[in-house]
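Step one of this worksheet: look at the structure below.
Left out: one protein chain. Kept in place: all the others.
First chain written, first letter: the chains are A, B and C, and each begins at residue 1.
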Amino acid sequence: MDLLLQTLANGIVLGAGYAVISVGLTLVFGILHIANFAHGAFFALGAYVMFLMISLHVPYLVALPVAVAVVAIVGFATETTIVRRSLYGEGHHGSIIVTFALGQAMVAALLLIFGPDPHPVGSPFGQSTLSIFGLMIAGQRAFIFVISVLVLSGFGVWLRYSTKGQQILAVAQNPRGALYSGINVPMIRSVSFVLGVAAAGLAGGLLAPIVTAYPTMGHSTLITGFTVVILGGMGSISGAMLGSLLMGLANALFETYVSVSWTPALGWVLVIAVLLLWPQGLRGRAELYRH
Amino acid sequence: MHKTPADASTQATAATEFAVRASDIHKRYGGVTALDGVSLTVNAGEIFGIIGPNGAGKSTLFDVLCGITKATSGKVEVLGQDVTRMSPHLVARSGVARTFQRTAVFGEATVFDNLLYGRHSSFRHSVIGRIFRSPAYRNDHGAFEAKAREVLAVTGLGEDRGRLASVLAYGVQRRLAVAVALMSEPKILFLDEPAAGMNGRETDDFIALIRLIAPGRTIVIVEHDMAVIKSLCGRALVVVDGRPVVVDAPDQVFKHAEVISAYLGADDD
Amino acid sequence: MQLHFTRALGALMLGSCLIAPATAADPVKIGIAAPLSGGAATYGHDVKRGAELAADKINEKGGILGGRKIELIFEDDKGTPQGGVAAVQKLISVNRVNAITGGTNSSVVLAETSITRSRILHVNGAAQADAITDQGSPWLFQINNTVSANSRSFNAYITDVLKPKTVAYMGENTEFNKTVLELLRVSLKAKNIEIINVSTYDADTNDFTSIITKIKSLKPDLLYVSDAYPARAAQLWKQVRQLGGFPKEVTSPGVVTPGMMNPSEGAMDGVITGEIFVVSSPGEANKKFVDDYRKKWNVDPGKGNLVSYEAVILIAAAMDKAGTVSDYEKISKTIRDNKWASPRGELSFDAKGRATALNFYIQQVKGGKLVQIDQVKSN
Partner (left out) sequence: MPDLPTEAAMTAPPAAAIPTLAGAQGSRVRPLAALGVAIVAAVLFGTLVTNSFIVTIAGYTCAFSLFALSINIMLGGLGEVPLGQCVFFGIGGYGVGIGMIKFGLPFELAAALSMAVSVAAAALIGALTLRLTGAYFSIVSWGLSGVALVAALNLTDVTGGPLGMYGFPPITVASIPLANPRGYFFVTVTVLILAVLLLHAVRDSRFGAAMESVRQNRHLAQSVGVDIFRQRLKAFLLSATLAALGGALCVPYAQIVTPEIFSVGNTVDALLMVLLGGSQLLVGPIIGAVIFTVIPHYLELDPNVRILLFSTAIVLIMIFAPGGLHQISSALIRRFKRKSGAQDPR
C-alpha cells in the first residue's frame, strides 16, 4: 500500500517535470504549426546556463530566471534568423528538418564548448528530501512540482485574461481570421516561439540538478515531450498537462509493477493506442494537423 | 450553344432523368449549422448556378454535392447513385469532376503533367506494365495523348504545355484547372467560383470556354459574378444562411424579396 | 570459417597497405579509433589523454627502433559499429598506420576486429566484453580485464567479505551490464544468497525514483548498481541518496571515474567498487605514471587513461623488441613470449591475447575520491 502511494506520488511529481518540458513544445506547435525538434537542445542550453551561473556562485533562485532569459534571447535570435525565414506558411516537412538540424548543431556546439563530460548543477534542494506522511519526495522534485504548478497556472491565466494571451489563442484558432481582425500575426508568432523556447530553458534549469548538465541531455527529454504532447493532442495546452500527468503515473506504475526494461516502449504504445481512438489526441483539435 | 432561360425551363420540364439530386441536406460543424435542409435537382445537360451572399453556405453545399465533405443528414444522388457516404475519389471516378477556388492546379508540374495527373482514373497499367510496355500501358498512353491534344485545343493551352503551372497567368491557370477536370471525361462538372479575381477579358474568354465544353455535360457553378451566372445558367439556386430561398432563371431570382434583402444586408465583396 | 574469410580480406587489402617501404626516419604511426563525438565522447577523451601521454614519454626517450618517433592518428568511431569499421578502414588504408588501438565500446571493437583480424596488430584498450577475444585471433590483444575476470574477483569479495543476505540489482541494458548480472547471479547462487530484484533500464532513462522506491520496499541488504555511463550513474546515486540509501551499496567493477564522482556531488560516498588500478596503489611505476599524468593534464588518471597509455606503450615496446613495425607474426609472438612493464607491474598475455591484472583493488568512495580498502589476487 505504501508502495502504491509512493509510486503514485513519484508519478505525479514526474508528471510535473514532463509538464514543464511539454508546455513549450505544444505552444509552438499550436501557434506556429511547427514540431520543434530543437526543443531538447534549448532544454540543454538552459541547463548549461544554470551550470555557468552556479559555478560563478550565483544563487540558484537567481540563476533560474537568468537561464530562462538567456534561452529566450537565443530563441528570439533563432526565430528572426531561421524560423521566420524558412518555416512559416509551408507544411511540417521543412520545419521538422530545419529544427532537427538546428538541434544537432546546438548539441555539437555545446559539446565543443563544454566538452562531453557531465557537469553537476548544485541546488539548495539538491540533497534534501521531503517526507510527507511517510512518502519520500526528493527536495528538487518537490521544488519542480511547485514551480511548474505556479508557472503553468500563471501562464494559463495570462493566456485567458491578457490581451496578448487572447491574441495568441485567436491565432491558434484561426490565423487568417486573426489577420483580418487586425492582430499582428507575425509578432504573435515570434512571441509564442520565444515563450515556448523559454519554457524549455526553464525546464532545463529545473531538471539540471537532477539529471546534471551534458550535451546530449535533451534527447530523451525531447522524446518524452513529444509522447506527452501527442498524447494530449498537439497544440492543446490543457492536453499537454493531462498527458504529462498520465504519462508520469503510467511510467511510475509500469516501472514499479511491470517491467523497467520495457518502460521506454510504453509511452509510444500509449500514444498509438490513443491516436487510434482519438486521432487528434486527448484534447487536440482536428484542424491542427489536417493537410 | 447558348441556353436562354426559356429553353432551359422547357428542358427542365421535359427532362425526366436528373444529374444531381440532393434532398434535405443538413450540415453542422460542432454547434454551427452551415446547411439547413437544402434540396435541389440538377437536370442532365443543364448549366446550374448556385449563388448567395458570403458565408451563406454555397461552398459547403458544393463540397457536399461532390462528396468532399459529408452531410450530417440528408441524401445526395449523382447520376442515379447514392454518394452520400461515398469517399471522394470514388465519387470522382463515377464521372464527377470539379475545380477549386484557391488550390486550383498542380503548381510544381508542367501543364502537360497536370493533364497527365488529371487522367489518373482512366489509367489501367501497372508499374510492371510500364516497364515492359504492356498493351494496357500502350492503350492508356494512346488514349491519353489523344485526349490531351483535344483538351489542349479546346482550352487553348497548346502553347503553354511545357510551362510550369505556377508561372502561368491567373486566367490561364483557371483554364488549366478546367482542362485537368476535362481529362477525366466527366459527365458532371462542378466549378467553384471560376471567374473570381478575373478581369473582364479573362471572364469573357472563360464564359466562351464553358459554352464550348457544355454540350453533353451537366455543369454546376458557384459564382459571385452575376454576369457569369446570367450568361451561362439556365437556372440558379439562391442560398441564404444555409437555407434554399428560390430556384429560378437568374434574372428572375433577383425579383424575390428575401434575396434582395439578403444581398442588401450582407456585405458582399 | 571466420578466419578463412578474413584471410581473404587481409590478403586482398595487404597489397594496398604495404606500398612505399618505410625508412628508419619515418615515424611509427599508431591509429586510435575512439568515440570523439556524441554521447560516448567522454570515453574517447580518456583514451586520447592516456595515449598522448604515452607517446610523449616514448618520444622523449628518442622513440623506438633507433630513433623512429611515435605518431598517433585519431579517428572518430562515433560509438557505432559502422563508425568503428570506417575509422579502422581509413586508419589502415589511408593513414597507413602500423597498429590499431583505442576502442571503448564492446560492440564497436567487435566490429573493428572483423577488419583488423589477420591484417594488422590490434590492441584493444578498454572494451571489456569477453566476446571480443573469445574466438582468439593471432594479432589481437586486450589490455583491460574482461568483464568476467573483473566480476569473478569482485563477486568473491561481495560473497566472502560483505556477506549480504539479500541483493537487489539495477543496471543499464547493455552487453557489459548483462554479463555482469549473469556472473553475479552465478556467484550469489553458489553461496545461496538471494537476489530479490533485477531492474534493467535503457540508455535514455534519467529518473530512477520508481525503481529505487520499489527496491527499497523490498529492503535488500545490498544494492548492486551496474552502470558505466558517468552522467547517468551520477544521477542514479543522487536519487538513491535522496530516497535514503541502502545498508550496503556496491557498483560494478571498472566503471567508476572522476567524471562520475564529481557530478554525483558526494552522493556516491560509501559506495564500494573494484578496479584493476588505483591512483594510490604502491609501486614506483604507478607513482611515476600518476605524477606524469597529473603534470600533463593536472587531474588524476583513471583506468580509462591507464589502459590506453599501456596499449600505446605495449605496441611501441613490442615493435622495438621485435625489430619490425609490419611483421605482425613476429610482433605478436614477442608480445606473447615476454612480460611487459606497466604502472600496474608486469603484464603477460595468455593464449587468447588477454592480459590479466596482477592485483585487483577493492575501493570505496570517500569524500568524492576512491580509497583502497582491500586487495584481492586477480584470478
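Just so we're on the same page, contacts are C-beta pairs under 8 Å (C-beta built on N, C-alpha and C of every residue); 3 or more make two chains touch, one makes a residue touch a chain.
Nothing here was measured: the structure is a model prediction, and the numbers come from that model.
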{"item": "Displayed chains contacting the withheld chain", "value": "A, B, C"}
{"item": "Per the touch definition above, residue among A:Leu8, A:Ile82 or A:Ile147 touching the missing chain", "value": "A:Ile82"}
{"item": "Option touching the unshown chain, where B:Asn43, B:Thr155 or B:Ser184 are the choices", "value": "B:Ser184"}
{"item": "Options C:Thr174, C:Gln235 or C:Gln364, residue touching the unrepresented chain", "value": "C:Thr174"}
{"item": "Subunit C residues that touch the omitted chain in the full complex", "value": "1-2, 4-6, 8-9, 12-13, 15-16, 36-37, 41, 76, 78, 80-82, 84-86, 89-90, 92-94, 106-107, 110-111, 114-115, 129, 131, 135, 173-175, 178, 202"}
{"item": "Subunit A, residues in touch with the chain not shown (by the definition above)", "value": "29, 33-35, 82, 85-86, 91-98, 100-102, 104-105, 108-109, 111-112, 223, 226-227, 230, 234, 261-262, 264-265, 267-269, 271-272, 275-276, 279, 289-291"}
{"item": "Residues in subunit B touching the chain absent from view", "value": "66, 68, 87-90, 92-93, 97-98, 100, 103-110, 112-113, 116-121, 123-127, 129-131, 137, 140-141, 144-145, 159, 161-164, 167, 180-181, 183-184"}
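Following the convention adopted for this analysis, only the chains that are shown with their structure count from here on.
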{"item": "Contacting residues of subunit C [partner subunit A, same complex]", "value": "37-42, 44-45, 170, 173, 199-202, 204-207, 209-211, 213-214, 217, 230-231, 234-235, 238-239, 241-244, 259, 262-267"}
{"item": "Residue numbers on subunit A that touch subunit C, as the complex places them", "value": "2-3, 6-7, 10-11, 13-14, 17, 108, 111, 115-120, 122, 126-129, 136, 138-139, 141, 210-212, 214, 216-217, 219-220, 223, 251-252, 255-256, 260-261, 263-264"}
